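Below is one structure, written out as structure tokens, with a few remarks after it.
Here the complex is missing a single protein chain, while all its other protein chains stay put.
For chain A:
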Amino acid sequence: MSEADSGAVVDDDRDEDQGMSKAKRLEREGDVAADYLEGLLDIADLDGDIDMDVESDRAVVSVLGDDLDVLVGENGEVLEALQELTRLAVVRETGERSRLMLDVGAYRARRRAEVSDLAKRVIEAVRTSGESESLGAMSPFERKVVHDAVAEAGLQSSSEGEEPRRYVVVMPPV
């Protein structure tokens, strides 16, 4: 399967890789998640196709369909809850902690684009003013998008406050 990167030097062996390769484990996570979610879609009579992928060392499972807003909810709260349960279902089957990411109706993809745009504007503002700026409350996923963009731009950031009001502060480079 992952012959393509067999030339790379120990790039995906951060954890103890006993028995199963990381790629195999992530694939198995995706399979368990897909079964769990498909069962729910069937019972709830919702139309959705399930797509599996691996992105920066984590399994990504996407439920694709036009009429899935009910599984996203306001500010993605239903999506977060469903991701939490899906991870537990994976842990039950594999016995290992899961960082699986769930997307529904491309909600995360859309939010990622929106949050990246916002991050770009804030990074520019902080560069220009030399002053820190606080963003609004965000989910862990959205904060990660901001932290990644900030790090790439060579600035600093941290998360402050308590869930669900946790937010990112973008700071000028030290």
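Just so it is clear, a contact is a pair of C-beta atoms (placed from the backbone, for glycine too) under 8 Å apart; a residue touches a chain by one contact, two chains touch by 3 or more; residues count from 1.
To be clear about the criterion, contacts and distances are computed from a predicted model.
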Candidate names "FAD-dependent oxidoreductase", "Putative zinc proteinase", "RNA-binding protein KhpA" or "Tryptophan synthase beta chain"; UniProt protein name, chain not shown: "RNA-binding protein KhpA"
Residue in contact with the excluded chain [from A:Leu26, A:Leu71, A:Leu100 or A:Val170]: A:Leu71
Residue of A:Leu82, A:Leu100, A:Met138 or A:Val169 touching the missing chain in the full complex: A:Leu82
Which residue of A:Ala23, A:Leu40, A:Val54 or A:Ala106 touches the chain not shown here: A:Leu40
Absent chain, residues of chain A that touch it: 36, 39-40, 43-45, 70-71, 73, 77-78, 81-82, 84-85, 88-89, 91-92
